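These notes concern the structure reproduced below.
Shown here: the complex without one of its protein chains, the others still in place.
Entry: chain A
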Amino acid sequence: MDRLLFLLATGLARGAIFALFALALVLIWRAARVVNFAQGAMAVVAVYVAFAVTGLTGSYWIGLASALVAGGLMGLVVERGVMRFASHASPLSGVIIAIGVVMVLQSALGIAFGSNTRPMEAPFSESPIVIGGVPVLSPYDLFVLILAVGLMGVLALLFTRTSLGLQLRASAFAPEVSRLLGVRVTRMVTAGWVLASAVGALAALLLVPTELGLNPHSADMLFVSAFTVAVVGGLDSPPGALIGGLAVGVLISLVTGYLGATVAPIAVLVLLVAVLLVRPGGLFATTEARTA
């Protein structure tokens, strides 16, 4: 029972990171109808920036801020530089361009920093707090949960309560109509990429201290898990990303705890296949399918 509680709590904290990263995938999918396969590599570039800045300044928080900025800039550069020119005739062209971006970024990181893993310190203790003799979750897990949930709340407000959010949603749902109403849709697509890439960078930054450390491939597994989350939740659904993320986090935590770490990826893939068989649009997909 104690163990179950611990696994659930750490699973939720891990799941919150998956949810954030999946949310970034969802935001770009909605804005540009592209699954951003480069998001892991782009996020890792931002984490390297944070690593360097923290090393220079000694402050985790300045590093965190610079990861957000670097992530946003990556989104800007990748969208304006290459993804904008992807043909919309075939969904595959965006994917192939994204994979090209991954190769370029990972090689560049390897050349610049080497491929060895650098340990990254968490800003808070990672040993669990013990409540009534039961280890629950670490201060860092708590920090991750609060930050992730808080950020998602802010994003929800941005999208539902502001003019920018309304224009972002309208541009995603109905680009032509939005243009006829004077909305600068291409700018909104760029804004979606910037926002999503900053969120993805933060997710990767939060994850790395709980793993072995930082190397050019640090976010590869994060991408796979978050992609599963996005598909399970429905690529169009931000609430799906949140709930799917927490569910996959808990699933991985429980399977790892009871059956071993090697079984966890299999469990994730089983979940993915099961959802695709039962509800191909994702659990939270809206009923009207959009083909346009």
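Please note the rule applied: a residue touches a chain if its C-beta (ideal position, glycine included) is under 8 Å from a C-beta of that chain, and two chains touch if they have at least 3 such contacts; residues count from 1.
Criterion: contacts and distances are computed from a predicted model.
**Student:** Considering only the chain that is not displayed, what protein name does its UniProt record carry among "Branched-chain amino acid transport system ATP-binding protein", "Phosphoribosylformylglycinamidine synthase subunit PurS", "Bicyclomycin resistance protein" or "Cytochrome ubiquinol oxidase subunit I"?
**Tutor:** Its record in UniProt gives the absent chain the protein name "Branched-chain amino acid transport system ATP-binding protein".
**Student:** Using the touch definition up top, pick the residue from A:33, A:80 or A:169 that touches the left-out chain.
**Tutor:** Checking each option in A:33, A:80 or A:169, the one touching the absent chain turns out to be A:169.
**Student:** Write down which of A:120, A:185, A:204 or A:275 is the residue touching the left-out chain.
**Tutor:** A:185
**Student:** I need the residue numbers on chain A that touch the omitted chain, in ascending order.
**Tutor:** Counting over the whole complex, chain A touches the hidden chain at residues 163, 166-167, 169-170, 173-174, 176-185, 286, 288.
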